[in-house]
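All protein chains but one are shown at their positions in the complex.
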Amino acid sequence: MIGRPWWTPWLWLAPALILLGVFLVYPTVDTFRRSLLDQRSRDFVGLDNYRFIIENPQPLVSDTHSALLNNVMWLTLFTVLTVGFGLVFAVLAARVRYEAVAKAAIFVPVAISFVAASVIWRFMYEFNSEIGTVNAGVTSLGGDPTAWLQNTGGLQTWLTDTGPDKWPGPLQINNMALILVGVWIWAGFAVVVLSAGLKGISTEILEAARVDGANEWQIFWRIIVPVLSPTIVVVSTTLVIQALKKFDLVWVMTGGRFETDVVATLFFKEAFIVRDFGVGAALAVVLLLWVVPIMVISIRRFQFQEETR
Amino acid sequence: MARRNPSTATEAALGGLLPAIRLGEALKWLAARVPIHLAVIGLAALWSVPTIALLVSSFRDPRDIATSGWWNAIKSPLDVTLDNYEKVLETEGMARAFFNSLIITVPATVLVILVAALAAYAFAWMQFPGRNVLFLIVVGLLVVPLQMTLIPVLRLYTDLTIDAEVPVIGGRVFGTGSYAGMWLAHTAYGLPFAVYLLRNFFGSLPRDLFESAYLDGASDLRVFFRIVLPLSMPAIAALAIFQFLWVWNDLLIALILLPDPNLAPMTLKITNLVTSFGSQYQLLTAAAFISMALPLFIFFALQRYFIQGILAGAVKG
Partner (left out) sequence: MARVTFEHVTKRFDSVVAVQDFDLKIADKEFLVLVGPSGCGKSTTLRLLAGLEEISEGKIYIGDRLVNRVPARDRDIAMVFQSYALYPHMSVFDNMAFALTLHKVPKDDIRRRVSAAAQILDIETLLKRKPRQLSGGQRQRVALGRAIVRDPAVFLFDEPLSNLDAKLRVQTRAELSKLHQRLDSTFIYVTHDQVEAMTMATRIAVMKDGLLQQVGTPQDLYERPANMFVAGFIGSPAMNFFPVTVSGAPEDVHLDAENIKVQVPAAAAPALAPYLGNEIVFGIRPENIHDREFQPSDIRGAALEAQVDVTELMGNEVFLHLLADGEQFLARVDPRTKARPGNTIQVVFDMDRMHAFDPATEDAIALAPA
């Protein structure tokens, strides 16, 4: 615009740029730097910290191996279950008149904090089957109660009383229990987004399919899922990112004990309890490295959707 | 004409069958519908169980909780007690924690909107060199996980701590254990998403609206406050809700930057309660419910904006 001094835009941008520089740009660079230094951030140690993460168990902190793999378990199981449930529920709810109420019921957990959710589910998972809802349900169906959050056995062990007592980290029941809480919380998000996407499918396509003789199952797999796939990808990437960054839930429910640690809880322990800034920084970098590609995909998808509108 | 006189035999036969056919069809239709209703209602009910359990338990006597499941409360519905809430609010400091959460969240929400709106306006409607690249960088910062920033920010705050106490709200003036520190940090972390959202919305406003205003004599500031902001209320509302909830429910940043227990927001307080009162569910459930009350209220009252915020936030993750 004519008459606007050259420095005006920069003035408007200044507060945002300064805050971003101080809190995001500078720290990111600094954390990279620290990941190559020792625990007090004084001496250069090269890639030692990274090697440590990959190889080492340590007294105060749980097995790092399982932390990384736990995250992998999260991002597969959690994502698949949440998206799956979200999709099915969105499709079913679209057929009833009280759709809005039903969706609201599923959506409520999204509003509460992870901390509050953790409290709810600690209560639900309580070992004492007089109190703990899940165990009460299990015993009433004739099974044995278990300490969900501490049980390091596998699904098979619990169901059939055979098999090894201790399963590899990611496949442990307590991990599953935590993941289930995650699904409980995030399903509502998936339902809302997928439901919005579902509404975008023109009814004519569905009617044409029905006239062509497709049954509901076929319609679901051959029309709804493919047409909805961009939305499914957006939801999935969001959930994967959540899974990778998961902290609050695990921290409050188990503190990462009983081999439920994830990279984010490990980071907190290393950086702020053990106070090894080098390893802590290295863990943060690991988090960054595996979140970035997913977010790039996610943003690009979103940009693409915006542009084609 | 011919239609009116089908053979009477056929008509009689069909006439007799008609009710039966109708019933059969009705049953079939119902049979197809019932499973859906069952599934939807069932799942919705299942999903609500934990929250209901929480709510019910928070009103029960500690002895009841320790001995019987919450579902038994239906048997004696009048056996409610407010003791848990009283204890948690006063003795355990949840009331203070509630206000702390408010003190942290409200300014953080207002600040982020203001700062982001200014920047978004510049990105959307002003020309300057490097505009597109800079915008990409700002939005690109969305990918940086909090953990990448916390160690240096903590050290920064520790170095910059000003030990004087702030009147009324408490805490230090700046640094670790200060509200100002929390506001700035939360604002900064919320910026990439906020700028992205607002810039897209501002950009969608019709250009001739701006031109008309410029011609009328409005300066950039005037256009910003009197035209852009009023017209952007939907986007700002969605953003406000999203940011509000994000900050209200935050644990990690509070854990690291706010070590003073007096200043702890509810998330932190509950975490501590879990550690110290792990099995006293009557207290924990009451505390949890208090922390949920406000977000739930916002959710039910402003559902539309809430969902818009979530939908837009699909990218933020």
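Every chain is named by a letter (A and B) in the order it is written, and numbering of its residues begins at 1.
Note that a residue touches a chain if its C-beta (ideal position, glycine included) is under 8 Å from a C-beta of that chain, and two chains touch if they have at least 3 such contacts.
Keep in mind that what you see is a predicted model, and the values were worked out from it rather than measured.
Asks: Among B:80, B:134, B:154 or B:218, exactly one should touch the missing chain; which is it?
Replies: B:218
Asks: Which of these, A:3, A:200 or A:226, touches the one chain of the complex that we don't see?
Replies: A:3
Asks: So which bits of subunit B touch the chain we can't see?
Replies: The missing chain touches subunit B at positions 206, 208-209, 211-219, 222, 227, 230-231.
Asks: Even though one chain is hidden, which residues of subunit A still touch it in the full complex?
Replies: Listed in rising order, the touching residues are 1-4.
The definition used in the following text is that only the chains that are shown with their structure count from here on.
Asks: Counting only Cα atoms for the centres, state how far subunit A is from subunit B in Å.
Replies: Distance between chain centres, rounded to whole Å: 17 Å.
Asks: Which part of subunit B faces subunit A closely enough to touch in the complex?
Replies: 36-37, 39-41, 43-45, 47-51, 53-54, 57, 65-71, 115-116, 118-119, 121-123, 126-128, 131, 134, 138-154, 156, 184-185, 187-189, 191-192, 195, 200, 214, 220, 245, 248-249, 251-252, 255-256, 266-267, 270-271, 274, 278-279, 281, 284-285, 287-289, 291-292, 295-296, 298-300, 303, 306-307, 310-311, 314-315, 317
Asks: What does subunit A use to touch subunit B in their complex?
Replies: That would be residues 1, 4, 6, 8-10, 12-13, 15-17, 19-20, 22-28, 30-31, 34, 89, 92-93, 95-96, 101-102, 104-116, 118-124, 126, 130-133, 136, 184, 187, 189, 192-193, 196, 234-235, 237-238, 241-242, 244-245, 247-248, 251-252, 264, 267-268, 271-272, 277, 280-281, 283-285, 287-288, 291-292, 295-296, 298-299, 302, 306 of subunit A.
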